[in-house]
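Let me begin by handing over the structure; questions about it come next.
All protein chains but one are shown in place.
Letters A, B and C name the chains as they come in the text, with residue numbers starting at 1 for each one.
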Amino acid sequence: MRVKVLAFAGFREILGREREVEMQGDASIRELLEMFASCSPRFREAASEPFCALRDHVLLMVNRKRIDAEKDLYRILADGDELAIFPPLAGG
Amino acid sequence: MRVKVLAFAGFREILGREREVEMQGDASIRELLEMFASCSPRFREAASEPFCALRDHVLLMVNRKRIDAEKDLYRILADGDELAIFPPLAGG
Amino acid sequence: MAPAVEITEEEISLEQMMQRARSSQAGAVVSFLGTVRNDGIEWMEVEAFRDLALSELEAIRQEAMSRFSLQAAEVAHRTGNLAVGEAIVAIVCSAAHREDAFSGCRYILEQLKSRAPLWKKEISAEGGRWVEGE
Partner (left out) sequence: MAPAVEITEEEISLEQMMQRARSSQAGAVVSFLGTVRNDGIEWMEVEAFRDLALSELEAIRQEAMSRFSLQAAEVAHRTGNLAVGEAIVAIVCSAAHREDAFSGCRYILEQLKSRAPLWKKEISAEGGRWVEGE
């Protein structure tokens, strides 16, 4: 299963702007984030609270729709999904 | 006694932009306006209600300070005073 | 440099007013432009009690500057004969933050309408009509 990951602002500086991630079998959003955290201490630091909670300022979108970080974190990603990770918006 | 009279907008079209008026002895604002009304039916029509009241939309200033048309109409003008006559403001 | 308050027979240059109002201390610049709208009119005549209007606009400008901590405020009002689409009035306010810039611009506009001795006449095919104040 391949998923496209986009990252912006501080998360872009850690993960890079865009990458394709290949996962074995089904994977949830949480599993994908855990994979990033295990590969990147900087990402772990920036995104996670102790006990594996997501920091409040981590915003997520799947296929350009906002994801509720509490309710939807176990959602299984589909092949071709696009996950976007970014901090709170700060335009204008 | 000489008074300068300035008129704006519709009143300027009737009375002219600026004129010097010579009055014999003391004269109140009301007497000055009555003089204009007696010389100019158009001014009488534009400025006065029956029974000699001023129309609401006639605004007055003496020496650039607003005059209350009810209370101050009997005020005696001094030599060199400037009386301005205009309709409600409509800038912007 | 043009004065911050102007009553002019010339076309108003909002661009120049913006340039004067912008600065490295101002994060927000708000402008208002009032133009002659085509309500079936042919042109508009604008008249001022010029020196009194100037001093009133300057007083309003200074009130706005201090009430809303503005960095700059510019006001220009046109007089004379204006074609449809031409600018009657332009206001530009700059401030550190957007709230103040918006409030300053609104304040100047509303005060100008109620306090500055200015009048407008709309001329259509049927004749002229002095605009009634609000």
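Here is the rule we go by: a residue touches a chain if its C-beta (ideal position, glycine included) is under 8 Å from a C-beta of that chain, and two chains touch if they have at least 3 such contacts.
Note that this is a predicted model, so its numbers are computed, not measured.
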Chain not shown, its touching partners among those shown: A, C
Subunit C residues that touch the omitted chain in the full complex: 14-15, 18, 22-38, 84-85, 96, 98, 101-102, 105-106, 109
Interface with the unshown chain - residue positions in subunit A: 6, 8-10, 12, 57, 64, 84, 86-92
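Heads up, the rule we're going with is that only the chains that are shown with their structure count from here on.
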Remotest chain, subunit C as reference, centres from CA atoms: A
Inter-centroid spacing, subunit C versus subunit A (mean Cα positions, whole Å): 50
Geometric centre distance via CA averages, subunit B-subunit A, whole Å: 76
